[in-house]
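Omission of a single protein chain aside, the complex is shown with its protein chains in their original locations.
Chain IDs A, B, C, D, E, F and G follow the sequence of writing; residue 1 opens each chain.
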Amino acid sequence: MSVTEMFSHIQGFLSADQDIREDIRKVVQMLEQTAREILTVLQSVHQPSGFKEIPSKCARARELFCTVRTTIADLKTKFPMEQYYRFHEHWRFVLQRLVFLATFVVYLETEALVIREEVAKILGIEVVREKGFHLDVEDYLAGVLIMASELSRLAVNSVTSGDYTRPLRISNFINELDSGFRLLNLKNDPLRKRYDGLKYDVKKIEEVVYDLSIRGLTKEAETSGGDK
Amino acid sequence: MSVTEMFSHIQGFLSADQDIREDIRKVVQMLEQTAREILTVLQSVHQPSGFKEIPSKCARARELFCTVRTTIADLKTKFPMEQYYRFHEHWRFVLQRLVFLATFVVYLETEALVIREEVAKILGIEVVREKGFHLDVEDYLAGVLIMASELSRLAVNSVTSGDYTRPLRISNFINELDSGFRLLNLKNDPLRKRYDGLKYDVKKIEEVVYDLSIRGLTKEAETSGGDK
Amino acid sequence: MSVTEMFSHIQGFLSADQDIREDIRKVVQMLEQTAREILTVLQSVHQPSGFKEIPSKCARARELFCTVRTTIADLKTKFPMEQYYRFHEHWRFVLQRLVFLATFVVYLETEALVIREEVAKILGIEVVREKGFHLDVEDYLAGVLIMASELSRLAVNSVTSGDYTRPLRISNFINELDSGFRLLNLKNDPLRKRYDGLKYDVKKIEEVVYDLSIRGLTKEAETSGGDK
Amino acid sequence: MSVTEMFSHIQGFLSADQDIREDIRKVVQMLEQTAREILTVLQSVHQPSGFKEIPSKCARARELFCTVRTTIADLKTKFPMEQYYRFHEHWRFVLQRLVFLATFVVYLETEALVIREEVAKILGIEVVREKGFHLDVEDYLAGVLIMASELSRLAVNSVTSGDYTRPLRISNFINELDSGFRLLNLKNDPLRKRYDGLKYDVKKIEEVVYDLSIRGLTKEAETSGGDK
Amino acid sequence: MSVTEMFSHIQGFLSADQDIREDIRKVVQMLEQTAREILTVLQSVHQPSGFKEIPSKCARARELFCTVRTTIADLKTKFPMEQYYRFHEHWRFVLQRLVFLATFVVYLETEALVIREEVAKILGIEVVREKGFHLDVEDYLAGVLIMASELSRLAVNSVTSGDYTRPLRISNFINELDSGFRLLNLKNDPLRKRYDGLKYDVKKIEEVVYDLSIRGLTKEAETSGGDK
Amino acid sequence: MSVTEMFSHIQGFLSADQDIREDIRKVVQMLEQTAREILTVLQSVHQPSGFKEIPSKCARARELFCTVRTTIADLKTKFPMEQYYRFHEHWRFVLQRLVFLATFVVYLETEALVIREEVAKILGIEVVREKGFHLDVEDYLAGVLIMASELSRLAVNSVTSGDYTRPLRISNFINELDSGFRLLNLKNDPLRKRYDGLKYDVKKIEEVVYDLSIRGLTKEAETSGGDK
Amino acid sequence: AQDREASAQSSSPVIAAFKVFQQELDTKHDKHERLVKISRDVTIESKRTIFLLHRVTSVPNAEDILNEAELKLDAVRQKIGQIAEELRGEDIFQFHRAFTGGEPYRSEPSTFPTAIPHGVVRHAEIGGPLKFNCRSKRIQEYVEAASFLHYIRHRSLISLEEINARLVFMKSEKEDSEGPADALQPGGQVLTFQVSPSDYLLGVADLTGELMRMCISSVGNGDIDTPFQLSQFLRQIHDGFSYIGNTGPYEVSKKLHVLRQSLGKVEDACYALRVRGSEIPKHMLADVFSSRTTHMEPEEGVV
Partner (left out) sequence: AQDREASAQSSSPVIAAFKVFQQELDTKHDKHERLVKISRDVTIESKRTIFLLHRVTSVPNAEDILNEAELKLDAVRQKIGQIAEELRGEDIFQFHRAFTGGEPYRSEPSTFPTAIPHGVVRHAEIGGPLKFNCRSKRIQEYVEAASFLHYIRHRSLISLEEINARLVFMKSEKEDSEGPADALQPGGQVLTFQVSPSDYLLGVADLTGELMRMCISSVGNGDIDTPFQLSQFLRQIHDGFSYIGNTGPYEVSKKLHVLRQSLGKVEDACYALRVRGSEIPKHMLADVFSSRTTHMEPEEGVV
């Protein structure tokens, strides 16, 4: 095989690869579009009137996750499944956003941390690598951290809406999350960097709880919050 | 044609181009000057005493926009219109500043978002590309985002000046803007970067409203603000 | 018009723009592909055996320029012509490469500098801005400077191939080019930077001629080169 | 010695250097691990229930500092002591973290600033450069500043936990620290930047004290705090 | 010790460091001055008349090395020796220049590579790190490589001066050096880069030897060079 | 005076300054244009046929220096003379180019280094600072170094043109220059950097002389060159 | 050391010429070294003054500190006088000479692309050592310190004229080496040092950073008036800079960003004070702080 032949041979490989990537990019754009729509639906919880609508908004978000599942099903057809990590970068960002949205929906519904298995189900993907298109621990954790940041915002807006019990519950939840993360032996990777951001969220929520405490609003909350 | 002749010929082209750019630069400098003057006029709204003067300041700014229109009319004469994008970079920056100033004036007057058509009219330019010197969508949006950031500052200073209702209104306005931007499929361009800044403005204003809420100042505001 | 309606409207603009850019990118990729093929054809002149094949290689390159013209014709249909400079960046790079290739082909054929009008004809585009898709002076000059650098390489390889006359002819040609460029009043732009590189090409070729002179090889060349 | 021998000899030197750095990196990783564990132990002081446990937590942290001393003792064996600054960058970051943890433990125990000599003892290192592995002034100060920031957080959480005296004590302590730092002529280096952050910590704590003052909670604190 | 006392104490440390650096800079400037003088003395070997004067020039350079030793002795007093690497950057550059000059002098005297121990002695410093101000392997090698480049120039000028034997001797010497360096496993550091330059020195000298060979001047050299 | 008044006061200063600079820039552009023309005239000496024309070319260049003097006279009127150094940067570059051209003309005429006084006279400016628009030593030296680089090119081209004596004369001249520069105590400034370039010029010329020597062409030169 | 070689070639006119250059350059270098040394002290002492002035927010008797700062600045002015003296022989009318290097046009030639081409690698501009950049930074540092002190004293912005008015020096006596005859010349021996508008502007820009720090400290120390005063003042400066915009020296636009951040921080601080203050009536607020201040005084009084 001459040098020229060898290079056209390689060029063939590269073009095939480019084509796959092009296909993936298109599907990923659709995923981003849907993710933005879900976010818009969920943003209303920050509005004063938004708390009552939580159930209906969550239901609407759940519907949009159907679209997500369909699109991801499409995405799966675009490349050989055993090459998941070869193309991981293309969807990593949007996948983390979707995990955030899924964990946020479930938090709004149940005020609990949704486990990875459940998130995978919502997105219509696997947990175990061997089974196909799956959800990496790292991507799951990244999504959880985005949610933590959204919760610190929610704590602030809850107070604005006159709900003084929610910040306390969020504070407990976030503290638990923080303890959980401190168990992890994070290396100097992007996850570590984002985890460093959690400290600010914790601090912000602590300050909200502080503001409520010093005004005796937590006691009021405890009393009235009991019947929640 | 000898090489020498050809290059003399080319030098003619280059000089002409340089002359045009020189002319454009001069007019753009005048625009920048006027934009700075408008900004100085409008900056006073951040002063404690500034709120009462809003109408007179806006009127003064409107007058200065006459000068803007004259200068832009002059700018249009400096180059063939189909080469708008050839020289776009020269005025892009000042144009975005002017959009910011126009949207800010109108917001102060009406507390509403002024549409692109209206901004174009204030600046004395077109909306449709084909018609000549026009206002690109991207430049319009950039100007709007600069205003959003100015509004977050205004929310803070309103409180300092004892006006507790304005932040609430700004908060609603900014949230609407944010929803609007979420409809857009922004690429990884300067606009996207600037839009990411909007999130911080939203958060900042929410925290102002929070500070007012937890101290019961929003109710006070609602009472006294009712007659506004 | 509500804010939401306005932003949906704007999204329409943005999508249209993105579609145009996507289309342009695809055509430009094809141009790049053809440009690379032409380059591969012409590279062979640096081979020891390559000099004899110059005519056939140039003919082959000329054929490929037909493809270039067809592709550029396609490119022209992708966007409104008065927005040439809006999208200029997309094809500027490949256009300069094509100018280089065209001027190089003509140099190999005639050992003369091809004028801008002629290059435009080879590429199937205009010279005058007003007439549509055209060849900017700056892009033409950039292409010519790339060729100058290729010629300094050719001078070296000519000697390696035992052709001692070509460097002398290249030296004269390059000196003439250099004088031409000295007529231009270049600003501190990319072109100026590239032109500064020409000095090194001139010096390099002078040193080749020097090496031949001091060994008496130029006289040999003059004798044997006389029948060229 | 022949040239060859000499160069083989030199090669030995070069490899040795790389090996040392590799060894250092490993030990530093262990130090980071222990530092994280100490931090987890101390974090509990921010919890409502945490104040009572301070003594036990400090005791636990003190135990972990034994591990730190052992590991640093190991680190010292990895390189010739007079080359401390040759490898300083490797452990600078973790050393500052450890200083923070040591000063924080001692603050929790005694509410006083621990001097550099004492910190050095806790870490099992020297103060004086000449004596070996030592604690640079800059590293000591950096650690102290990290602690100041942790104390501002502690002031906030103290209030939430109903302890109204601690913020006052922290305020006095931090003010004293601030006066101390004002004595230093810091250059525009990382330390100066970190010191600028101290002002915000001072401000935050002062705001807490202010919040307590206007509610008459400081007097309550003075009364009830007397029996401390 | 009060906080204030402690910080005044610390301030003392910080000022002292700046003073040390200032002192070091001054002495290093004197070293650079002397290095330049030595270079001027040695430059004359490139002159046609220079070869006869080598012994006297070397003697003169040796005298100037006395000044170097005195100045370095002064430098040693400016900082505590175990902090060598804390301030290394200040004198690294001039130290490499001095190594070059020392190795060049010895080469001119003996046509042999002077070992590190000997260079250290000429400069009045140590070889072993532990003993104090020493000569790092890397700095020694850098100096040797500068000398290699000077030798390639010397080979050229020897021919101009009619000395046809020296290039051959230099060639052998440089080849030996090159073999030596090949034994080292250099990382991609400044030294590796400098070493890559050695290949060009080898090549240049080899071309000189070649030029002599094809003219039969090496044989002449061997004959007449025998009595050297 | 209010803050606003103070700033418009300062603004007045700044505008006046900008106007002066604008005026200066225009005149400097004309100087650059003339400098380029002189360069074009002198470039011909590198051509094979150029040596005979040296006298006429120098005469032509001398004429163009009249224009230079007129333009500089104009430049002098643009700013208060005692503020020479305030605006120095604007003409420093072109002034150094003009010094190069003046020294080159005189070298071609006399093969000697023209002194600073003489260059100043050619340019119609002063030597002594106190007398007005003058020629700084640094600018003079910078121009001389540009000429040195041009001479190395001339040495190469002389050989091509069959003039074997000129390189030897240039070599002597450059060596003298080099000795001169080595007397200077250059700091780490731009002049030092440019002086470092002189080494390459010296080396290049040495190699040309080497090429002549090894072929016995210098002897030929000495013989035939004696009657020059 | 170079004599020997030099003497061998002393016949050469080139070498002779270069010996003259050597002297001229060395003289310049020496003066340069002296100026660097003096003006380095200007920076250090100005910085120290600023540092000292920050203590004003935390001690009871501000006047002592202001007087100490005044003394320190007197010393700085002495140094600037030395610079003027040093440059006197050089350029009798103007002392801009040594400071023009600090103008932005040197370090950032890109703003004037026509005059100073970039691309030409080997033909880069060559600067004399005397016109270097850092020195005017040092004068800016003095402007920063002087305007800081002025603000604390008078709560207003010092003008360029006021700055320059204090930089008029009588010929110093230590220069007697020049002969006493000089000193006898009637009335002529006044040296002035002119701070350029650009340096003034940049010094004021830096001042805003210090004012922000002072504001934060004031809040931290329970001072409720200063932050509001400062926010007014900073806003005026900010508007002034906005007005000048990009017509000023290049660095201004860079500093404008920092200035905007500082203003934001001060506005946030005022906001926080207002919001917290809203919880009780104003007169009580003052009480709260005054009680706190007395509470702290005993400790600080010792200093």
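Here is the rule we use: a contact is a pair of C-beta atoms (placed from the backbone, for glycine too) under 8 Å apart; a residue touches a chain by one contact, two chains touch by 3 or more.
As the structure is a prediction and not an experimental result, all values here were calculated from the model.
A.B. asks: Specify the residue from the set D:8, D:44 or D:172 that touches the hidden chain.
C.D. replies: D:44
A.B. asks: Looking at the full complex, which residue from A:46, A:78, A:166 or A:194 touches the chain that isn't shown here?
C.D. replies: In the complete complex, the chain left out is touched by residue A:194.
A.B. asks: Touching the missing chain, which residues of chain E?
C.D. replies: 172, 175, 178-179, 182, 185, 196, 199-200, 202-203, 205-207, 209-211, 213-214
A.B. asks: Spell out the interface residues on chain A facing the chain that's missing from view.
C.D. replies: 1-4, 6-11, 13-15, 17-18, 21, 25, 28-29, 82-94, 96-97, 112-113, 115-116, 129-130, 136-139, 141-142, 146, 149, 176-177, 179-187, 189-191, 193-194, 197
A.B. asks: Against the chain that's been left off, what residues of chain C make contact? List them.
C.D. replies: So the residues of chain C touching the missing chain come out as 32-33, 36-37, 39-40, 43, 46-47, 153, 156-157, 159-160, 162, 208, 211-212, 215, 217.
Quick note on the criterion: only the chains that are shown with their structure count from here on.
A.B. asks: Where are there more C-beta contacts: F-G or D-G?
C.D. replies: F-G
A.B. asks: Using only Cα atoms to place each chain's centre, name the chain farthest from chain A.
C.D. replies: The most remote chain is F.
A.B. asks: For chain C and chain G, what's the span in angstrom between their mean Cα positions?
C.D. replies: 53
A.B. asks: Roughly how many whole angstrom separate the Cα centroids of chain A and chain B?
C.D. replies: One centre to the other, that is 34 Å.
A.B. asks: In whole angstrom, how far does the Cα centroid of chain A sit from the Cα centroid of chain C?
C.D. replies: The answer is 50 Å.
A.B. asks: Specify, in ascending order, the residues of chain D that touch 2 or more different other chains.
C.D. replies: 179, 185, 211
A.B. asks: Mark out which residues of chain G touch at least two other chains, giving numbers and ranges.
C.D. replies: 2, 5, 114, 117, 239, 243, 247, 279, 303
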